[in-house]
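See below for the structure under consideration.
Omission of a single protein chain aside, the complex is shown with its protein chains in their original locations.
We call the chains A, B and C, going by the order they appear; numbering starts again at 1 in every chain.
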Amino acid sequence: MSSIAQKKGFGATLWDYLTTVDHKKIAILYLITGGLFFVIGGIEAMVIRIQLAQPDSDFVSAGLFNQMITMHGTTMIFLAAMPLLLGFMNAVMPLQIGARDVAFPFLNSLGFWLFFFGGIFLNLSWFMGGAPDAGWTSYASLALASPGHGIDFYTLGLLISGFGTLIGGINFLVTIINMRAPGMTYMRMPLFTWTTFVASALILFAFPPLTVGMVFMMVDRMFDGNFFDHTMGGNTIIWEHLFWIFGHPEVYILILPAFGIFSEIFATFSRKRLFGYSAMVFATVLIGFLGFMVWAHHMFTVGLGPTANAIFSVATMAIAVPTGVKIFNWLLTIWGGSIKFTVAMIYAVAFIPTFTAGGVTGIMLASAPLDYQLHDSYFVVAHFHYVIVGGVVLGLLAGLHYYWPLMFNTMLSEALGKWTFWLFFIGFHLTFFIQHFLGLLGMPRRVFTFGANQGWDLYNLISSIGAIGMALGVAVLVVNIIRTIVKNEKVGRDPWGDGRTLEWAVPQPVPFYNFKQTPLVRGLDTFWIEKQEGNKEGMTYAEPVGDIHMPNNSFIPVVISFGLFVAAFGALYNGEQPWAVPVLILGLVITFGAMIVRSLKDDHGYHVHKEDLMDEKGGKH
Amino acid sequence: MAHDVHAHVRSQTEYEYKRRRSANEMRGHVTTFAIMIFLTLIAFTMVYAGFSAYFVVPIILLLAAVQVILQLYYFMHMSHKGHETAQLFLYSGVIVAFITILTMITIVWW
Amino acid sequence: MMKGIKKWRLFSLLTALMVILSGCGEKHLSTLNPAGQVGRDQLDLMLLSTGIMVLVIIVVLIVYVLAIVKFRRSKVGEDVIPKQVEGSHKLELIWTVVPIILLLILAVPTVVKTFDFADVSGMETVNEEGNKTAVTVNVEANLYWWEFEYPDLGIVTSQELVVPTQEKVYFNLIAADVKHSFWIPAAGGKMDTNVDNLNQFYLTFDDASDGLEEGVFYGKCAELCGPSHALMDFKVKSLDRDDFDAWVVKMQDSGAEQAVEGDVAQQGQDIFNKSCITCHAVSGAGTAGSVGPNLATFGDRNRVAGFMDHTEEDIKKWISNPKEYKPGNLMPQPEAINNGKKFTDQELTALTEYLMGLSVED
Partner (left out) sequence: MDLNTKYTPQSWPDHPENTTLEGKNKFTGFWLFLGGETVTFASLFATYLALKNKGPSGMEFTTQDLFELPLVFIMTMLLLTSSLTSVYAMYHMKNYNFKAMQAWLMVTVILGLAFLGFEIYEFNHYVHLGFTFGQSAFSSAFFILVGTHGAHVVVGLGWIILLMVRNAKRGLNLYNAPKFYLASLYWHFIDVVWVFIFTVVYLMGVVG
């Protein structure tokens, strides 16, 4: 039963991953899928930049270009950045709080597979009559007018993957609330766990409005609804509100976990405890809270009236304060420390000025009268790539290098890592810094081409050249990853030497049950404390060795998700193809059938027995 | 996982005490129910009586709020120990809900 | 490491410098070259906020550079365990209060200007005779062209907005099909044209636009509206009040009795009346709501369909293949309006001749 030792063939490994409920393996699944979508989204970005390298270019057609930007934005946000972050949360958070797994391992797997099939469904649109083309925001009037099935792929795909994310969010929340090891009080949780907690709470409250909006859009386009059709009394602005009530918290869902990763890295590689820990926690919660009160700053030009605009302007600016607290606390963390410039740390260090630059342009946008000029211009594009690429993506790359040894027990090459960093970082600033000025010079965003001699030609060319730098950086990273996997040099526990938190105290490779004995947490940075006190094992235990209860693997999550995937095709071709309704029903039968099987068949898991645990030294498996 | 739930066997007095306490609680629930029915009746009657909307609407909304609080705190035991997180998240949800509804009825139409 | 960071900063400094050297962009298009009070106020806000932001960045950078220079492990020693500082209330207080002050400095003008820009009460002001004193333009955004109706003057034009200088010009904005957004970067910020309601705002223009490179300001559609969103440009001509009044009178008189000069143009008119008149009006007097752009002032424009050169060649290209040049636009291909045939060269020349002659200016 238990998956002790033995080499497996490819088929067995595949089956293992298809059925796994182990948070560490699910993390790897998220990483692979998210990475793949990142490359796809990146290639779409390159197409955008090639098209815009020169005026009046016809590399892609107008319609195709709109599909590119829509899929680029949607893929990057929903299918790359968020899943990659969920991957790190899965990999790290349970270990950080001393848990054997997440609260609902089965649901964890279900969450992943829903995301997976949702993402595949969305991307199949490329081959089935065209991708969505109304922008990642898919504003209602244009989305309703959009011919073909692109927008239907968008709504259905995001509905499916959205459920996955929601499940993931609830799962992490419960894990953190109920499964912390003894002594791990809220105010001793590592910052990455805290940001996971707040980001998950944001997921819990932000995804329902998106789901509702998507359902409205779906029934309007496919089932005779009238929510956004103004000739029938509908109102397109409802979509904008629902989308941004989700959309703004979404950007904090992205950035907060990245903040968490950076917090860990700064402390580790400065050999210093995080400066102002409680202020950091408070700022995180405050950002999450304020994140729900500012969404209308995306709608300043919609005509909500001066009162609404003024209120939302000022509320938005308020977010600078807790964010600033974080920036300065990080600075003071490295201040007086002993900084080691590993690749992870270089990313973290590069993040500070970059993100600050992106954040302050956000504050400029928050000034409504000024936003009248800047809205929907390249200034906005520059702003959000500074915060997203300069914040979230740098966070992901930093996390990748930092947590790679934790996840795989090997280490990415530092030399190649620096190459990636410099190529990506310089390319990034080259691409996006100049875009601020394009916006100020009057260039609207989402234009598939632009006329020559409007003063934009050179800047666009520079921007496109920069993008090549980023692509090269990513390519080197891919090489680095492959090389590391092939070389397969094991590095063992606490490879950075300066690990502070519980995840580094676990033996490598991490046993599938994580902790043979539940640890006792004695303070913030518990591993550091133990090390300082000369404890070789790195942990104090809260219980004697005993039987460990583990959940069984299950294929049902794949089946449930696949059923929805099938049903989505039925819904999409409803009223167009004779097979649509049967397929819809078939899909739902698969899904609900699998759910019923799951609830009728008791699954109590199994126990790893004490004797087996005693045999194994260190916990190889 | 908690494979070691310790079954505590009550003594006869403990057991009777527990029974009595929960019977009491159940009586409280019936009273709560009666109040809820009563509030519903008031709401419907007010609408039937045809008072001015400005008068009726706030009152029936208030009655609804009271009913919901009764449901949450009595039927769903929100006041019991162990419901702190439940409260936190439910109220956060209510705040988000409130803001959403407020904006939709104020700034969707100009 | 350090070398790299320095390199990067040098580089961004250079780009910044380059931008400044290349000026503030084109006068007819750039938000950095405002043509009226609204744009000027917005530029002021822009400069104020940039100032604050640069200050913030500089402060962060100073602490940052000092930190990464002073506290590198190679400097402090391999085995040093730094003091594990918990935090500092005093510092926390400083970096909470100072940003709040900075934000207040930005928030006050923000709120004031938000209300200023939304004040359209002047739209309704009337003089002794009961006529509106201000010019109001009803803007209707269509896939992918703009219609401008002057309801109080009884005239309508398209693609090229004409406005008087030195006074507030008011706009009523709406979209006919999907959402667009009305933006004249040089004159001031944008406002969306929604499908379900009317938006209102105003702009001002200091000087007549004939001093500009092409004699017009550029206007843009700033909301994704379909394939040809990028091509949904319009032009703005600002005229001194006297010239404007004269233009209005000519517009009101334009139309049916417009003299067509020459045989070729006459032939063009015939074709036009057969194939095109159902969608295109040629009289400036009228009201909004036609299927295609009003062509009364076509000869006075400097673009065809908003973005193509205003040359005979491009007009012919446009008429013989509109879908190719503006994907997704609603003007039919010639086959659809000319009994299934393409226009011959001769017919195209005639149409062009006729269209070029449509003018209200001398």
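What we mean here is this: a residue touches a chain if its C-beta (ideal position, glycine included) is under 8 Å from a C-beta of that chain, and two chains touch if they have at least 3 such contacts.
Everything numeric here is computed off the predicted structure, so don't read it as measured data.
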Indicate each shown chain that the hidden chain touches within the full complex.
A, B
Using the touch definition from the top, which of A:L204, A:V302 or A:A344 touches the missing chain?
A:L204
Per the whole complex, from A:D58, A:E489, A:E533 or A:D602 the residue touching the absent chain is A:D602
Touch with the missing chain holds, among A:T74, A:N171, A:T342 or A:Q435, for A:N171
Absent-chain interface residues of chain B come out as 1-3, 5, 7-10, 15, 18-19, 22, 25-26, 29-30, 33, 36-37, 40, 43-44, 47-48, 53, 56-57, 60-61, 63-64, 67-68, 71-72, 75-76, 82-83, 85-86, 89-90, 92-94, 96-98, 100-101, 103-105, 108-109
Of the residues in chain A, which ones touch the absent chain?
103-104, 166, 170-171, 173-174, 177-179, 204-205, 207-209, 211-213, 215-216, 219-220, 223-227, 229, 231-235, 238, 242, 245, 596, 599-600, 602, 604
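Everything that follows uses one rule, which is that only the chains that are shown with their structure count from here on.
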Separation of the C-alpha centres, chain A versus chain B, in whole Å, is 36
From the mean C-alpha coordinate of chain B to that of chain C, what's the distance rounded to whole Å?
54
Using the touch definition from the top, which residues of chain C touch two or more other chains?
197
Touching two or more other chains in chain B are residues 109-110
Considering only the defined contacts, which chain C positions touch chain A in the complex?
1, 4, 8, 11-12, 15, 19, 22, 24-26, 29-32, 39, 41-42, 45-46, 49-50, 52-53, 56-57, 60-61, 63-64, 66-68, 71-73, 76-77, 80-88, 91-92, 95-96, 99-100, 103, 106-107, 110-111, 113-118, 175, 177-179, 181, 183, 185-186, 188-192, 194-197, 199-200, 218, 220-231, 233, 307, 327-328
Touching chain B in the complex, chain A uses residues 100, 173, 177, 201, 204-205, 209, 235, 237-238, 241, 245, 292-293, 296, 303-305, 308, 547-549, 605, 607
Interface with chain C, chain A side, in the complex: residues 61-63, 66, 133-135, 139, 141-142, 145, 230, 234-237, 270-273, 275-279, 301-303, 305-306, 309-310, 313-314, 317-318, 320-321, 324-325, 327-329, 331-332, 334-341, 346, 349, 352-353, 356-357, 360-361, 363-364, 367-373, 375-377, 422, 425-426, 429, 433-434, 437, 440-442, 444, 446-451, 454-455, 462, 532
